[in-house]
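What follows is a set of notes on a single structure, which appears directly below.
Every protein chain except one is present and positioned as in the full complex.
Note that the chains are named A and B in the order they appear, and that numbering of residues resets to 1 at the start of each chain.
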Amino acid sequence: MKRYIPVALFALAAFVTPYSVNRVFLHTGIERKMGTVQKIFYFHVPLAWIMMALAVTCGIAAMIQLRRQSRLAEATSIAAGELVLITGLGVLITGPIWGHATWGRAWTWDARQVSTGLLWLIFAAFVLLRRYGAGGSDRLAAALAIFGAIDVPIIYYAVKIWKTTHPTTDVVGSLPPQMWNALWPCLIALVAMSIGLLLVRIRQEQGAMALDDAWIAFDERGAGKRGEVGDA
Amino acid sequence: MLSFGLKSAAEAAPNTGEDQYEPVTGLDQATVQCVRACEAEAAAKTASDYSHVVWAYGVIWSLFAIYGVTLWRRGQAQRADLDALRRRVERG
Partner (left out) sequence: MTGRARIPIASGLARREGLGFHSGGFAAAASPARSCYNRAVVPLLRQAWLLARNDLRQELRDLELVLTAAFFTVVVLVMFALAFAALPASAHVLAVPGMLWLGVAFAGALTLTRIFDREREADTLRALLTWPVDRVAIYFGKLLVSLSIVLGCGALLMPALALLFPAAQALVARPLESALLLLLGSLAYCAVGTLFAAGLATASGKNVLISVILYPLTSPALIFALVSTRALLEDHPQFPTYLGQLAAVDAVVVVLGAWLFEPVLLGGARKPAAGPSSRTRSRRGEAT
């Protein structure tokens, strides 16, 4: 039963994505100031929300991992951390593409851009630590994830204050409700996609952990046998 | 509105004498050029917008696709690992 949840989510995404694209491009007006390029908004903004949610998920899972020594929580934090990297990359690439068309410059040191970039760096450090850290660094990585999740608002606030010394650019003003409504199908599609990938990755990580344990048990048993033979 | 004006001007042109042009009424040359320039700019903007949009959407979905492929390959490697373990257990 559990196996089919990701499949169902992917199927949902596969249905909703064409619908959302249809709705965004054919049934929603073109924004007056920015023109067609504003269509990036419909996938860029939900992706940014998903990234934040995944960062917080990663932090909470890491907290549970530290408190309860839960394998599931550990796998969740790993999976969420990786997906933060993926979605963050999406946000960080589509943002400048949009900015390039709207403001004429890809990187404008907008507070959101900078804070997203910094957050992405923290989770890149998390993934690096998970991958290349020595034994015992899983707990350290968990601490890093907790720090990262708590840093989310602090970074945003810090960059906002830091920004007061820089010229500000008006990003999205107020959009008509029609455009907000077209956002929801895109959000559903992306959320279904991300949760599906998250679940797959969690299962995979759990499998990897179990496999590691099995290998170690096997090796230890083998070593024990050899030891007995040697003694005799 | 503007295109309607242009259309009527185009229709009006052939009806005049043999090789003699009669000035188009209602639209002067400057306006026509201005409109053309406007249209060219709008077309360029739309084309550039489309390329930006296509790039952005492509990036998002290819990122997901790449991640999906990575997951799949990792799964394959895991399965191979499991098989190796199984073989060794059967052997030893």
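In this text, contacts are C-beta pairs under 8 Å (C-beta built on N, C-alpha and C of every residue); 3 or more make two chains touch, one makes a residue touch a chain.
All figures in this text were calculated on a predicted structure; none of them were measured in a lab.
Across the entire complex, contacts from the unshown chain go to A.
Residue A:Leu66 is the one among A:Leu66, A:Leu83, A:Ile97 or A:Met179 that touches the chain missing from this view. Among A:Leu9, A:Leu83, A:Ile97 or A:Ile155, only A:Ile155 touches the chain that is left out of the view. The omitted chain makes contact with just one of the residues A:Leu83, A:Leu129 or A:Ala182: A:Leu129. In the full complex, chain A makes contact with the omitted chain through residues 66-69, 74, 118, 121-122, 124-125, 128-130, 132-140, 142-144, 146-148, 150-151, 154-155, 157-159, 161-162, 164-165, 208-209, 212-213, 215-216, 219.
The working rule: only the chains that are shown with their structure count from here on.
Here the CA centre of chain A is 28 Å from the CA centre of chain B. Listed in rising order, the residues of chain A touching chain B in the complex are 35-37, 39-40, 43-44, 47, 82-83, 86, 89-90, 93-94, 97-98, 100-101, 193, 197, 200-201, 204, 207-208, 211, 214-215, 218, 222. For chain B in complex with chain A, the touching residues are 45-46, 48-50, 52-53, 55-57, 59-60, 63-64, 67-68, 71, 74-75, 78, 81-82, 85, 88-89, 92.
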